[in-house]
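Every protein chain but one is kept in place in this view of the complex.
== subunit A ==
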Amino acid sequence: MADTTTRAKLRWGLIDVIVVVFALVPVLWIASLSFKTPATLTDGKFWPREWTLDNYRSIFDTDQFVRALVNSIGIALIATLIAVVLGAMAAYAISRLDFPGKRLLVGVSLLIAMFPQVSLVSPLFEIERQLGLFDTWPGLILPYITFALPLAIYTLSAFFKQIPWDLEKAAKMDGATQAQAFRRVIAPLAAPGLFTTAILVFIFCWNDFLFAITLTSTERARTVPVALSFFTGESQFEDPTGAICAAAVVITIPIILFVLFFQRRIVSGLTSGAVKG
């Protein structure tokens, strides 16, 4: 019996290692490339023979990348905030109330999530040009919210459904208005769900390339994934690979920080003790 559990553990451990290696090798490869000098870039070695920080220096030398980073952070944060707040309200209504058109709302939001985004790019381009939103922050924030909302609503309503309804009734009996009951009792309990959703939405906005490249044209609103594709070497014969890799490493850092920061708040069992065990 003990023998089989050890073997099972070994087997699972092995599978885990394979998955992690499979996922991490490309990332490490990019990191490795970003520290290589142009001369050794294509030597095919995993560990750089000559370490250099030139690539990092070069990306921060140009205004192009810094500006894109500011755009990315600003746009992703604003879109995340709005999507989570709106999503929380919608999800709360969906999980708690019975209102006419509820199924329709859920259906439509699912439809939006499944709609191929590439087919919307041209119409959006036209609409935004007409409205003067083209190449502005709102021009990206709006479509991001649109596509992040279904995600937010689905994740959050699952979280809200786990919160015992009696808590809300108790808050009402204790003298709370509907808004107070939500803010002081339900929202704190839904916090792990809010943070999880925030992470997912932020990553979605941060990684988007399609909208960013079609709905921007200058540094005014261009985000990092797009800026990367516009990287050129100092001359047309110079390869920008090193700089692109350095930039790729730099833009994963905010995501990692964001996840680590919020992960600490995602403590399970926050609702334990509310109702009978």
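The working rule: a residue touches a chain if its C-beta (ideal position, glycine included) is under 8 Å from a C-beta of that chain, and two chains touch if they have at least 3 such contacts; residues count from 1.
Quick note on the criterion: contacts and distances are computed from a predicted model.
K.L.:
Can you tell which of "Sn-glycerol-3-phosphate ABC transporter ATP-binding protein UgpC", "Urease accessory protein UreF", "Carbon-phosphorus lyase complex subunit PhnI" or "3-isopropylmalate dehydratase large subunit" UniProt lists for the chain that's not drawn?
P.N.:
Missing chain, per its UniProt entry: "Sn-glycerol-3-phosphate ABC transporter ATP-binding protein UgpC".
K.L.:
In the whole complex, not just what's shown, which of A:153, A:185 or A:226 touches the removed chain?
P.N.:
Here the residue in touch with the unshown chain is A:185.
K.L.:
For a quick check of understanding: of A:86, A:121, A:170 or A:210, which residue touches the chain that isn't displayed?
P.N.:
Going through A:86, A:121, A:170 or A:210 one by one, A:170 is the residue touching the chain not shown.
K.L.:
Which positions on subunit A touch the chain that was left off?
P.N.:
Listed in rising order, the touching residues are 164, 166-167, 169-177, 180, 184-185, 188-189, 269-277.
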